[in-house]
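With one protein chain held back, the other chains of the complex are shown just where they sit.
Up next, subunit A:
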Amino acid sequence: MSPALLRIENLKKHFPVRLGAFGEKAATVYALDDASFDILEGETLSLVGESGCGKSTTGFAILNLHRPTAGRVIYKGENIAVFDEARMRPIRRDLQIVFQDPYSTLNPRMTIGEAVGEPILFHKLCSKAELPGRIERLLADVGLPGRFAQRYPHELSGGQRQRVALARALACEPKFIVCDEAISALDVSIQAQIINLLLDLQEKYGLTYLFIAHDLAVVRHISDRVGVMYLGRLAELGTREQVFADPLHPYTKALMSAVPEADPAGERTRQRQILEGDVPSPLDPPSGCRFHTRCPIAMEKCRSSVPEWRDTGAGHFVACHAVP
C-alpha cells in the first residue's frame, strides 16, 4: 500500500448560522464531524453520500478553504488545518480543486490563456518568455487546441470550460486534486470524456484525487477506495471491492442496493432496499448514531452512543454498533 499523502484526523467543520426572520436565533450546522482517514499517494478516493451530507465541506476543510472547526490535516508532517493564508500559499500549489459548475468557476473577464497563465506567474513556475509555450502544453494536456488561449469562457461549452478549470489546476503542478462533482453538471457523453481525461492525467502526473460524486456507477469505475458519508459523518470506508461487494454499514447496504448490477444474473436477484423517512437536519442531528432514525436494524444503544470509527481488518473502516 502507498504511503499517505494526507492524513485527516478527527476533522470537524461546524457553520454558525442565524435563523429566524430577523436572524435572532443562533444555531450550528454540524456539516462535518470527526472524520479520520488517510488519502494515499496516487490513489483515487471517492466520497459518496446524499446531497448535503458534507462531502464538499470535507474537501473544502482539507484544503483550508473552510477553516476547520477542529481536527488536523497532516501534509508533509505539518498540520495545515491551522495555517493562515500566507502559510497556506505555497501549499495551495500542491493541493488543488476543480468545482462542479464550469459556468461559474472561471472569471468571465479573463481569457483562457490568462486564466491558465495566472497561477504559473503567481507561483513563479516559469519565466514570462516560456509562458505561452507552457500554456499551450497545459491546454494540450487537457485536450484543447492552443488557439483557445485567446478565447473567453463564455465562448466555450461546459465540457471545454471544465477542461480549462482542470488545466488551471494542473498549471500549479499539484500532487492532489479535489474533484468536487467535477463532472456532475455535464452531459453524460462529455462526462465519460472528462473521466478518461482525469484518469490519463493521473497516470501521466502521478496525481492523487479526492473524487466527490453522486453517481455510484462512475465511482465504481474510477475509484481505488470509497468513503460513504451520512449527515456529516463517515459511515464506512474501504477499497472499492470492500465497499461495493461487501458493504458492512446498513446505510451503505441501502445505497448499494440502488446501483444496477452489470451482471444480469445479479441484476435479477438484486433486492432494492428503500430507506424510510427523510435525512434529518444537520442543524439538529440525531443523538448516538446519526443514522438510527432510519436504520432498519437500529438497537437501543444506537440512540445514545456514537458508534466508534474503527478498522474491521484489511483497511475496511466502519462506524456501526451492529458490525462485529
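Side notes on the structure shown:
Operating definition for what follows: a contact is a pair of C-beta atoms (placed from the backbone, for glycine too) under 8 Å apart; a residue touches a chain by one contact, two chains touch by 3 or more; residues count from 1.
Just so we're on the same page, contacts and distances are computed from a predicted model.
The protein name that UniProt records for the chain not on display, among "ABC transporter permease", "Acyl-CoA dehydrogenase", "Stage 0 sporulation protein KD" or "Sulfite reductase, dissimilatory-type subunit beta", is "ABC transporter permease". From the options A:Asp101, A:Glu173 or A:Asp224, the residue with contact to the unseen chain in the full assembly is A:Asp101. Here the missing chain is touched by one residue of A:Ala4, A:Ala27 or A:Leu65, and it is A:Leu65. Among the residues A:Ala27, A:Ala70 or A:Met88, only A:Met88 touches the chain that is left out of the figure. From the set A:Val48, A:Ala167 or A:Leu197, the residue in touch with the chain omitted from the display is A:Leu197, counting the whole complex. Residue A:Pro119 is the one among A:Gly71, A:Pro119 or A:Pro247 that touches the chain not shown. Counting the whole complex, the residues of subunit A in touch with the unshown chain are 63, 65, 85, 88-90, 92-93, 96-97, 99, 101, 104-111, 118-119, 122-123, 143-145, 147-148, 150-152, 154-157, 159-160, 165, 168, 172, 190, 193, 196-197.
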